[in-house]
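Left out: one protein chain. Kept in place: all the others.
Here the chain labels run A and B in written order, and each chain numbers its own residues starting at 1.
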Amino acid sequence: MADFQKWRRSESAQGLFLISPTLGFALLLLAVPLIMVVALSFWTQDYLTLDRTFTTANYQTAWTEPMYQYLMARSLKISIFVTAVTVLVAYPVAYFISFHVAPKRKAMWIFLITIPFWTSYLMRIFLWKVILGYNGVINGTLTGLGIIDEPLSFILYNQNAVVITLAHAWIPFAILPIFVALERVDRSLIEAAEDLGDSGLRRFFRVTLPLSMPGVIAATIIVFIPTIGDYVTPRLVGGPNGLMISNMIELQFKKANNAPLGAALAISAMGIVTFFALVFLWMNRKYVRGPS
Amino acid sequence: MTQKIIRLSKLDKFYGEFQALSQINLDIQTGEFFSLLGPSGCGKTTLLRAIAGFETLSSGSLHIDGVSMDGVPANKRPTNMVFQSYAIFPHMSVAENIAYGLKARKLPKAEIKASVAEAINMVGLEGFDDRASHALSGGQRQRVALARALVLKPRVLLLDEPLSALDKKLREQMQSELRRLQRAVGITFVLVTHDQEEALTMSDRIAVMFDGKIEQVASPQILYGKPSNRKVAAFIGMMNFLDAKVLTTSGDNVEVEVQSLGKLTLPLAQATGGLNGCNSVGVRPEMLTILMGSQTSEREIEAEVTEVYYYGDMTYYDVKLPAKEDPITVTMRNTAGREVLEVGAKARVGWSTSSLLLLK
Partner (left out) sequence: MRGKIGFFRWFIGLFLLFLYGPAILLPVFAFNTSSIVSFPLSGFTTEWFSVLLTNGTLHVAARNSLLIAITTAIFSTLLAVLAARASTRFSFFGRRSIMGFVMLPMVLPEIIIGVSLLVVIIQMGFELSLWSITMGHILICTPFCIAILSSAFMNLDKSLEEASFDLGQTRWNTFWLVIFPLVMPGIIASLLIAFTISLDEFIIAFFLAGTEPTLPVYIWGQLRFPAKLPGLMALGTVLLLVSIGLLLIADFFRRRGIRKTGIENTGGFL
């Protein structure tokens, strides 16, 4: 009893007690639902009746049917493209803010970069349609200037449009962690590299980039994993060839009334992105020696 | 008659496997300025925080004013603390900070106001009542922290390295001010510091701690003049050590063989920590003299100057004795007519048996 009294007053007990409501909420609304989705993916559904006998049929369908294979591969490809474009654009911007903006103005620049993110999500996607469309801003400007005769048609209702729109949506999330990592780079290390004879690009690739790698990794993970779950962007700007796996998951859960197959697709998609994220982390640990 | 305000006995504190305090026995007298001195990580802050009630004891007992503090939380103890970071509440003014503890006691408003005004006067912050606390300098923040604790008239004031954040000049000024304040209010002060000079100048008594243990408790003069072992002697001020071997004891005297100095007879009282295990002789640099011209001393020895450090008022010499590899240090005041020797010069070093300490 005395031991229990002592434990109750201990730090560990107080901490666990404090966090218990938040943890309980997350268990109830995150862990339990996720477990149920996993369970569901091993069941079958016939219209509205659920058959709870264990089967891997949904996964067989998800992994063998060419349509799903194709959608999965395309989603993965788009996600990888979006991540690459986002991080490649984000890095110079973060670098600019960290190294070429006066310290007093940095907070303002970060604020400036987050503002567009607060434009209504749906409106933002829709406006890209207006910008990229056949009579859109880009085509209008280009034909007006006489650079092209015919409006470009390869920029809307395809995968390019999806990549551009998603990259736009995620760029603030990529800039922030890279910026934070760059801010943490001790400036005297860069001076030391210069002092030791490295200059310009060599210095960047040998010192600045490796030291900011944690930010790049965070940015990559933050963009890559959630991107696979967007079904609105492909639907609005992707056209028939720009649809992604999430559109199929949504379809299965809603119109097609085949929730178990939808669950199997969702879990497969999660599994695949997690796998790719882990491979990326592993390769990074192996080939880039960032700060520990 | 002096009374013991704090009694610590057989106090232990463990953090997992690590023992931060071991078998601490200590009495602190009412009204004294007491310091806990030691290198960082020696457990002095842990001990202070245990007295304040922020650390629970693993075993042992702690009495304040004759009352056991077992199970008494920090807010119920008759102690108050001045924190290393001062912990001034940043969202409150100077006066609000000082009134904080009085409000906790739910005293009448008029009484709080009077006490706060008195405390502000005491620490010399007149006119700063409504100053926002983030607009204060380091020295002012410390005064607020002092006033905030003293206004509650605690039995004991605990100070955790209160001067370490101040620059040298302000630190020296605050040292004398703290001492003056302590005499004026008559409250027992317990100060934690790693700065031996600070401890020596301010304290009535000092406890020297190493590795969670108290090595010696004594007044500054005894601590400096008669350290009980090599560790304490080396930590407080400078001390030269020579290897020594006890040969025989006879009555109140002891015969020792000392490196470079040869066979000597010393009074037993100069083995300050007892004779058991003594293997060296210590002598303070200022107890040695570089003899000039016809000057003489009780004893003298030939040496060679290996390094000279000129400080203006003082010169520090490293001199090499015969039969001892490392040089020893001699400090000399640069009084009128005294020349500063150069490296390589021969020097006669004067010494006396009464300035040698036999240490373990």
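The rule is short, and it goes like this: a residue touches a chain if its C-beta (ideal position, glycine included) is under 8 Å from a C-beta of that chain, and two chains touch if they have at least 3 such contacts.
All figures in this text were calculated on a predicted structure; none of them were measured in a lab.
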item: Candidate in contact with the missing chain, chosen from A:Ala57, A:Ala84 or A:Leu127; value: A:Leu127
item: Chain A residues that touch the omitted chain in the full complex; value: 11-16, 18-19, 21-23, 25-26, 29-34, 36-37, 40, 89, 92-93, 96, 100, 106-107, 110-116, 118-124, 126-128, 130-131, 133, 135-137, 140, 168, 171-173, 176, 179-180, 183, 221-222, 225-232, 236, 246, 249-250, 253, 259, 262-263, 266, 269-270, 273
item: In chain B, positions touching the absent partner; value: 52-54, 73-76, 79-81, 83-85, 87, 89-91, 100-101, 104-105, 134, 148-149, 152
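Definition applied: only the chains that are shown with their structure count from here on.
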item: Rounded Å distance between chain A and chain B, as computed from the means of their C-alpha atoms; value: 59
